[in-house]
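Below: one structure in structure tokens.
For this depiction, one protein chain was excluded, whereas all remaining protein chains were kept in their positions.
Per-chain residue numbering starts at 1, and chain names A, B and C are given in the order in which the chains are listed.
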Amino acid sequence: METHYGLPLNLPVGASAHADQLDNLNALVHWFMIVLFVGWGIFFVYSLFRFRKGRNPVASYEGAKGHFSTYGEAGVVLIEVILLVAFAVPIWATRVGTVPDEQNAVRVRVVAEQFAWNAHYPGADGVFGRTDSKLITAGMNPLGLDPKDAAGKDDLVTINQLHLPVNRKILIDLSSKDVIHGFALPQMRVKQDAIPGQTIPIWFEPILVTPPENSLPGCAVTKTCWEIACAQLCGLTHYRMRGFYQVHDAAGYEKWLSENAPKVAALPTPPAPTGEPVTPTGAAVPGENPAGSGGPQPGDQDATPPAQ
Amino acid sequence: MALVDDHAAHTHGHAGAHHEPGFWGKYVFSQDHKVIGIQYGFTSLVFLLFGFTLMMLMRWQLAFPGKPIPIVGALFGQLNAPGGIMLPEFYNQLGAMHGTIMVFLGIVPLAVGAFGNYLVPLQIGAPDMAFPKLNMASYWLYFVGGVIMFASFFVEGGAAQSGWTSYPPLSDIAPDGQTYWLFGMLFLIFSSLLGSTNFLVTIIQLRAPGLTWMRLPFFVWAQFVTAFLLLLAFPALQAAAVLQGMDRIAGTSFFLPSGLVVSGQQLAVSGGGSPLLWQHLFWFLAHPEVYVLILPAFGIIAEVLANNTRKPLWGYKSLVYSVVFLGFMSFIVWAHHMFMTGMGTVMSTFFQITTMIISIPSVIVLTAFIISLWGGSIRFNVPMLFALAFLPMFAIGGLTGLPLGLAPTDIHLHDTYYVIGHFHYVVAPGTIFAMFAGIYYWFPKLTGKTMSELLGKIHFWFSFLFINGIFMPMLWQGLAGVSRRLYDGGESYSHAQGVLGLNKMMSYSAWGLALAQLPFIINLFWSMAKGRKVGSNPWDATTLEWAATTSPPLAHGNFTEVPTVVRGPYDYSLPGAPRDFTPQHEG
Amino acid sequence: MSSHDDVESVKKQTRAYLMVFWALMVLTVLTVGVAYLHMPVWMAVGVALVIALFKGTLVAGIFMHLFDERKLIYWVLALTVLFFLVLLFYPTLSDWDQRKL
Partner (left out) sequence: MEIPYNTEARPDTGLYNAKLGIWLFLASEVMLFGALFSSYILLRTGAPSWPMGREILNVPLATLNTVILIGSSVTMVMSWASLKLKDFGKYRLYMGLTLLLALGFLVVKGFEYGAKFSHHPPLYPSTNTFLAIYFTLTGLHGLHVVGGMIVNGYLWGPGTKMWKTDPERFTNRIEVAGLYWHFVDLVWIFLFPTLYLL
């Protein structure tokens, strides 16, 4: 198991540039907690033993004297200040404040829905085609891409799979079509609620290529290695709102792009919107057979099987 | 407005003092704070057990996903568990209702409604609560709220299933159970508003002569701050519930943004709302609410510790200032539940700082408690065992709040089992243990009898063992990144594979914990009937509830004569005193 | 409170109530009138709020006797107003700090 500052935290492998920062802070905080707890615990157990009735029949009205509790508390304050000022605040500021500029980053739109992750790549021209929620049709045009927009012709749309190049800054515009979902890439140390009505930028830089399937015990079971997890309760099938993501080396990523681009360019022209809105309370949810919950079949909602 | 009505009761009260109320007036629609306290206590224990039962069912599904629930599986019907196999919608209902019931129908009514009601007037030397009729109304509103919540399991589509947090848009488009949840909440909120007003007036106005603020038992202080939190925080959820009710019933879009597409179809609403608005209003209540869950527990622990160390609490004043400060700060930390909603640097900095600040008074409280042990003459009776166990358990719960309170570490831990582990350590082996301590400690007050020490010790040791067996692994699973609210306990995720086995162990522990409650339930009823009879002050305690009345206290009026307080609450082992305790009213 | 107990001072107060009534009437007319001047939004909001605050102060201060109330009530209200302000503005502030694209 990976350790941080000597502490095994049972974290998934940290595969992004900023993962170490977060994990180290996490380990630091946990060390702090352990030291407090153990120190506190020794005092606790000793007091129970030393001042049990059998040993100390008459209690002292005065009790403990001295200021060590004040020093202890001051110490806690000091450490918390350091954790905040030296670590937490600056790290968060770089995490959310320094969004890479669009030219240098690989951009992907991720749109969550019950219960899938849609990824939208701008294609060769680097421009996302126009989308409109009114054009959305289930299955055919999940993002509501406007077929009339030229910029959208070369766009690439995938479901439940995200392909990323290693060592490049990734900028994801995250949003949702229906309810709040939680976009989580555990190995990237990325987590962000996908909130309908808002588009929220997230960025990170993968530094490891996804290991081949079967290389880790967990991957062998679920047949995919790194997965997009849904962290926020979003309805019946929240537990199966699983996508996978794969970090390729530069060549692998180009290959994947070129293999998939044309296929998607021929996006079927969507029929006119049905104009059959559902009522808020009668929202239908795709039926799922929960009885077979022995893990979803890998790729059962995927547009293409994981290329490896 | 209802405050006014209360006076009517009292004019009649002059005449009414003489004629005895009948059965209904005495036990059902009683206005006596002690009876109401017992009503609260009994109802909330039943709900606690109910909430636990829901969780035991869920723990089956988590340990053995997709396997039919043994024995009781057939009871839930085709809609919830065909062939005994729990459906995801049923799992989500159980989860949302477990959280709701435990928090709003279990712990808060037990800690505030039962302990507060029964003990606060006694501890401050008052004849009753300031507004007895309101007190009764408060209990019955709670009762109705509970019935509505319970009934919601039987409506079409089942009970609320969007989590106890009820985040829209999911909750806006959920089946009817959610509407019941909202109405149930409104009743509970009214109940709690009446109750907290009553507590505040009682504590401010009805303290016995000589009982100055700095002579109040710490328990009363804890209840006082709690009442303020309830009074000023709950209205935010009240407003939010009204808005969500409008969304669901009148078709408004307070929480629905424009352009929603559900299952591939446009939602026919005007849009223009904000899902995050709900979260702000909800957490504006719910963060103070979590301190409502812990403050009365602090209060109980303080009483039990002082009594069983036979010495005054260490740093009484710092304890008081800490809980007041804690109460104050708890209104400005709520957005630490929302770090992952897209918060920028400014707000997150603010909320990280306030969250770290609020941990300081807890540290002070815990430090004062533990230093109180130093120099004591510690009796290890059952209430004390629970109180002592509370300390390290709350410490674990509180400490695990720290990595959650720092936004960068919260990235990995948010919405994982780490959060579940964090707060269960505070509320289960924390608050629930404190409740047990209180029940064992004050049982002689209610009945004039004590509970069995042997059964109590069995109850304690097994509960302690099993409860850690449930919640410690959760922290470990959370670190591995396992999301919460997963119907299959993470089975389909590769990163969860390494910690899946723990699910079985946790579930066995949960069922073991349930078995460990049997000695308690037996003890409770057996001791009521057959327990050893004791005098009015079996623990040799100093505070007024023991000092000036019989056990159980007088039917009406509490005290034969109003005591005059002359000293602080915890004069144990006062040098030169004849006994090792000197009651508050003894010179 | 003792100040409004005796008959004389109650009579004096009733005169004050009537004056407040007329003041409130005037302010109501004023706030409606002002609303139809074409002011920029921030100014319209400001003016309307100032008038409403003024009216509110009259009601709370005189009808509700807040100008002459016990310290304890002031403390309760001060605390409430503090949390009220937090609740009133934080959600919007945090919306402003929301990361958007």
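We adopt the following convention: a residue touches a chain if its C-beta (ideal position, glycine included) is under 8 Å from a C-beta of that chain, and two chains touch if they have at least 3 such contacts.
These figures come from a predicted structure and were not determined experimentally.
> Sort by label and list the shown chains the missing chain touches.
B, C
> From the list B:Phe234, B:Tyr316 or B:Phe369, pick the residue that touches the absent chain.
Considering all chains, including the one not shown, the answer is B:Phe234.
> Which chain B residues would touch the chain omitted from the figure, given the whole complex?
Touching the missing chain: residues 1, 3-8, 10-11, 13, 126-128, 130-132, 193, 196-198, 200-201, 204-206, 231-236, 238-240, 242-243, 246, 250-254, 269-270, 272-274, 277, 280-281, 284, 556-559, 562.
> Which parts of chain C face the unshown chain closely enough to count as touching?
Those residues of chain C that touch the unshown chain are 1, 4-5, 7, 10-11, 13-14, 17-18, 20-21, 24-25, 28-29, 31-32, 35-36, 41, 44-45, 48-49, 51-52, 55-56, 59-60, 63-64, 70-73, 76-77, 79-81, 83-84, 87-92, 95-96.
To be clear about the criterion, only the chains that are shown with their structure count from here on.
> Given which chains touch which, is the overall layout a line, a ring, a star, complete, or other?
complete
> What is the distance in Å between the mean C-alpha positions of chain B and chain C?
Once rounded, the distance between the two centres reads 37 Å.
> Quick check: how many Å separate the C-alpha centres of chain A and chain C?
47
> How many angstrom lie between the CA centroids of chain A and chain B, rounded to a whole number?
Computed from C-alpha means, the inter-chain centre distance equals 32 Å.
> Residues of chain C touching 2+ other chains?
In chain C, the residues touching two or more other chains are 98-100.
> Mark out which residues of chain B touch at least two other chains, giving numbers and ranges.
In chain B, residues 274, 276, 341-345 touch at least two other chains, as defined above.
> Show me the residue ranges of chain B that touch chain A in the complex, using the header's touch definition.
Of all residues in chain B, those touching chain A are 65-66, 82-83, 85-89, 92, 162-163, 167-170, 172-176, 247-248, 251, 256-269, 271, 274-276, 309-312, 314-315, 340-345, 348-349, 352-353, 356, 359-360, 363-364, 366-368, 370-380, 388, 391-392, 395-396, 399-400, 402-403, 406-409, 411-416, 476, 479-481, 483-488, 491-499, 572-575, 580.
> Quick one: in the complex, what on chain A touches chain B?
9-12, 21-23, 25-26, 29-30, 32-33, 36-37, 40-41, 43-44, 47-48, 51-53, 56-64, 69, 72-73, 76-77, 80-81, 83-84, 87-89, 91-93, 95-97, 113-114, 133-134, 136-139, 142, 144, 177-180, 182, 184, 186-187, 189-193, 195-198, 200, 216-219, 221-222, 224-227, 229-240, 242, 273-281, 283-286, 288, 290-296
> If we count contacts the way the header does, which residues on chain C are in touch with chain A in the complex?
Going by the criterion above, the answer is residues 98-101.
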